[in-house]
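Moving on, here comes chain A:
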Amino acid sequence: MAAPLGQYKMVLFARTTDKEILRGAQNGGIVTALLSYALDTGIIDGAVVAAPSRSKPWRGKFDPWRSEPIVAMTRDQLLSARKTGYNISPNVMMIKEATRSYGLDRVGIVGVPCQIQGVRKAQLYPIGMRGVPDKIALVIGIYCMEVFPYQSIVQIVEDHGGVKMESVEKIEIGKGNFTVVTERGRTIQIPLNETRDLEQPGCHVCLDYAATLADISTGSAGSPAGWSTVFIRTKIGDEVWKRAMQAGLFETKPIGQVEPGLGAVEKLAVEKITRNKKTLEDRDFIGTKGLRNPYITT
Partner candidate 1 sequence: MANKITVGHVHMSGCTGCLVSLADNYLGLIKILDDYADLVYGLTLADVRHIPEMDVALVEGSVCIQDHESVEDIKTARKKAKIVVAVGGCAASGNINRFDRGGQHNQPQHESYVPISDLIDVDVFIPGCAPTPQMIRNVCVMAYLLLRGSDDQKALAAKYLKPLMALAKNPIASKANFNTLMQEVINVGLCMGCGSCAGACPVRAISMEFGKPQGARDLCINCGACYSQCPRSFFHFEVMDEYEAITDIINGAMK
Partner candidate 2 sequence: MNVLGKYKSVVSARSTDKEILKASQDGGIVTSLFAYALEQGIIDGAVLAGPSSRPWQPQPFVATTRAELLKARGTKYNICPQISMLKEATRSYGLDKVGIVGVPCQIQATRKAQLYPIGMRDVPDKIALVVGIYCMEVFPYKGMQLIVEDHAGQKLQSVKKMEIGKGKFTVITERGNVTQLPLKVTHKYEQPGCHVCLDYVANTADVSTGSVGSPDGWSTVFVRSRIGEDVWGKAMAAGCFETKPIDQVKPGLEMVTKLATEKITKNQKTVDERAHFGVGKALRNPYI
């Protein structure tokens, strides 16, 4: 396995200069800013993002915290997709649809590391993804320690947190806590080892924390509040970042100066990868016969 943080051309702290995006952003607003800039300049003509679900009511109403992939082609669609719900949004399912009924030629996509792996596999082995390989224009990855099924989020917020889903303003996972902020400003912190069991099992075999295969990957780890740590990884990522910087889209700080810095990101990545490697090995002894390891084909 390559270095836990993968190959990258550049890494820095960044925050968007666009106040409107920053207000509702999870951290530095990097993803929304990049995508809306790319939309305006035509680098992409649409992006697959995770937005609050509109199509599937649950318990009779549309819960904004339940995410679902949409193909965003306007700025305000992007703005509606800013909050992270930490639950599964199957973004890769829309990349072919984007080139079909949405008629896009340059598709942007945001995804957690496993989804980025899905996109890269779709590009290299487009077994069912006709026309997709050449139409992926920008791939943005976000850091991910784990994702929860939607019912787990409901159970954590309502049972462990004792708060109604409707009253939640923001959800954040960091510094060992699952933090829920309600509209009236009350914050509830649930220790992560309490929510460990409720994580999606598929995440426990993932060996990638910082979206090593993305063009640009970003996340809050290692950067001060309100900022994001951004990796520029590929040629495309480099070009898009340079143009965005020339357009004055981001203010940045070099990595060295600010605590806690790259070390924190590396620590989290190593922690995740070693823990998941151990789960992969345990799967061989779950019964007297091992369960399949996806990374080795028989």
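Simple rule for what comes next: a residue touches a chain if its C-beta (ideal position, glycine included) is under 8 Å from a C-beta of that chain, and two chains touch if they have at least 3 such contacts; residues count from 1.
Criterion applied: all candidates are chains of the complex that A comes from, given by their letters.
Everything quoted here is computed from the prediction, not taken from an experiment.
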| item | value |
| --- | --- |
| Touching candidate for chain A, same complex, options 1 or 2 | 1 |
| Chain A residues within the candidate 1 interface of the complex | 1-2, 6-7, 56, 69, 87-97, 111, 114-115, 117-118, 120-134, 147, 149-151, 200-207, 212-213, 234-235, 291-292, 294-295, 297-298 |
